[in-house]
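I have placed the structure first, in the form of structure tokens, so that the comments after it can refer back to it.
Only one protein chain is missing; all other protein chains are in place.
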């Protein structure tokens, strides 16, 4: 078998392969980040951190259905001060670590970034797109072009690290929002966050299952929507796109990259295929590349465009 | 086993059971409508009819993926004049037949309604929500509250039949749009049309599979989103909601009705379970009702609300 | 997608494209063939050989013209198999008109003792001449074989030989006459119909023939099913969904 290259460079960050663990997936402790890295992720993302500690929504917070998962975790996290203590010595993890920072007000983002030992991180991701946490993301109006521009600009002032703005697949004007982020100095767009929200009712209980009633839809159900968003973004903006949404196989990852993603986040895939989904996806990508005589993964980025 | 009632009355139309074949599914000829009725549908909907004949998009127009289906048929139909000839003697079908009418301009809807032998139909459904046909639905801006109000008002003037306005799950302000339809005299809301659009790329061809590149997502992937829309609509409007999106089992149908649907459309379910999906869904509903001592399906409508 | 690994010219207007793919295919079923950026259309599998499958394509319109321009190494998309195939019985007869022979080829491969009737417009259009040795041919001009239609020839043979089944594929007016003839002689018939297809799996309703979906309820229908299908032999449905009368002269 011929040797193929799957390493990518994203905003000057070198990744051994294009898979990244998505925020909120196994990103709670340094030990877990390391485990994910050992299981083949090219980079890892921490669970989103807010200024104050948050318990999040009550259980049930994460459930599965035929076509994927529904979650409303509600940004449970220990708050920036304790998170800063957890996320030190990140070189131990073995791969680049991306911080994920959320806030209700513009200042919150800045405070969290200043509070984290940011020199440990390779980039900062800002989700402006959660569909199920009051005070944050879509429920706080952060998904508009103006709010995106404002928050990104504010964050830009306080960090030299690459900024990834994470967007929602719900917004029809996703390209406009992405452009606002680009104009404000974002270095990449992460597309997409979970979709919806959706609701699943237990018919015996006659009640929505999630304690927050509704939650974001992820997994297979999301993939065609994510691919379309990435395809559109690739045409609309110049900064790279990190594709996320329903990737659990090498074929899925290649599909996203052909749509225009420079790297690929994986979340629900951990449920579908286990913690070594990253390794499996990479192996499948490599095999496909060998069978199809493609020697460098970078060559397929955007290949589905004319 | 105790006897249970599954008949419902929707805008004064009596249905033997709450399942309705969704528009675009097997609604091309009277003979097929009849076959669907024989397979247990409580009512049937014809494929959407426009003023002029339309070839629609080229194939591939309908494909499947892990979590459902993607389609961009593009409203292929023989135009109102020929459709009027096809859809006569509809009492032959054996169950109520719902007309589906689309248009680019306000007048088109009126022209089509006047062109059809409307006395044959039990209701008129107006989809303002197709995500993949230029000139129609979302791609023509028909999904806004104002456009919805205008089109509904215009249609209201020319017909005494119940009007069902069919909405998109993409729009975050779905309740506002539904209220606009209600204010303009709509008798029910059909929620929802296909979502997205989404895209699926064949990685060997390095091209989107659908000839229109993108298409609406339906089936399992759509259900949680549809259920949430119905749940929200049930609270927001007074007119009944016809739930559509990802129903293929009795449990799914009951879930939608508990969210607030008075009847349930089925489309992709025909792919999952065959043309007798209507019969299967009804049998499963009846069995569940018996096991759970519910004697009348009407009692569960909205039951998931406090 | 599959790679075309071999191409055979069956006649001036028919080429067979071979490719590798594991499909559990029953004679009479079909696949949807996708040529990216062009279109997707239904075709039957006409050869099943170890690892190789073949599709025989008649050059007819825009799609099959591009198909004919494909070279070995080019790729096409295949999904399926779809539909219901023939219900095979020994001591039967196949009747193929033109490219309809493609659907019957795997029937012939499966039934050792089958009687084969093939009709073609002229001698150069006869398919699979080397592949099937004992074919009863007929051409319009009589240059090769019987002078007349397949129906005429079947009429001759059916008088003398009792078949368990007659399997037919070809222009619909021909199929209609074959079915009528078989009814007269009390022989069961199964025919494969052609309707414009979109989804191929029974949801869109495009391929309706009197309430039957040709893509999943067919494409093969039996005499007793056809008896209930008023449109059979008379009406087909175009891409827009318009009902149009089938030209009875094309047989």
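Labels for the chains are A, B and C, by order of writing; each one numbers its residues from 1.
Going forward, a contact is a pair of C-beta atoms (placed from the backbone, for glycine too) under 8 Å apart; a residue touches a chain by one contact, two chains touch by 3 or more.
Just so you know, these numbers come straight off a predicted model, no measurement behind them.
By the touch rule given at the top, the unshown chain touches A in the complete complex. Of the listed positions A:32, A:155 or A:300, the one in contact with the omitted chain in the full complex is A:32. The residue from A:4, A:139, A:158 or A:209 that touches the chain not shown here is A:209. Only one of the listed residues, A:86, A:120 or A:283, touches the absent chain: A:86. Mapped onto chain A, the interface with the missing chain covers residues 24-29, 31-32, 34-35, 47, 53-56, 58-64, 69, 71, 73, 76-79, 82-83, 86, 202, 204-205, 207, 209, 211, 267-268, 270-271, 274-275.
In this section, only the chains that are shown with their structure count from here on.
With each centre defined as the average position of its C-alpha atoms, the distance from chain A to chain C rounds to 51 Å.
Centroids of chain B and chain C (each the mean of its C-alpha atoms) stand 36 Å apart. Inter-chain spacing, taken between the CA centroids of chain A and chain B, is 34 Å.
In chain B, the positions touching at least two other chains are 204, 207. Along chain C, no residue makes contact with two or more other chains.
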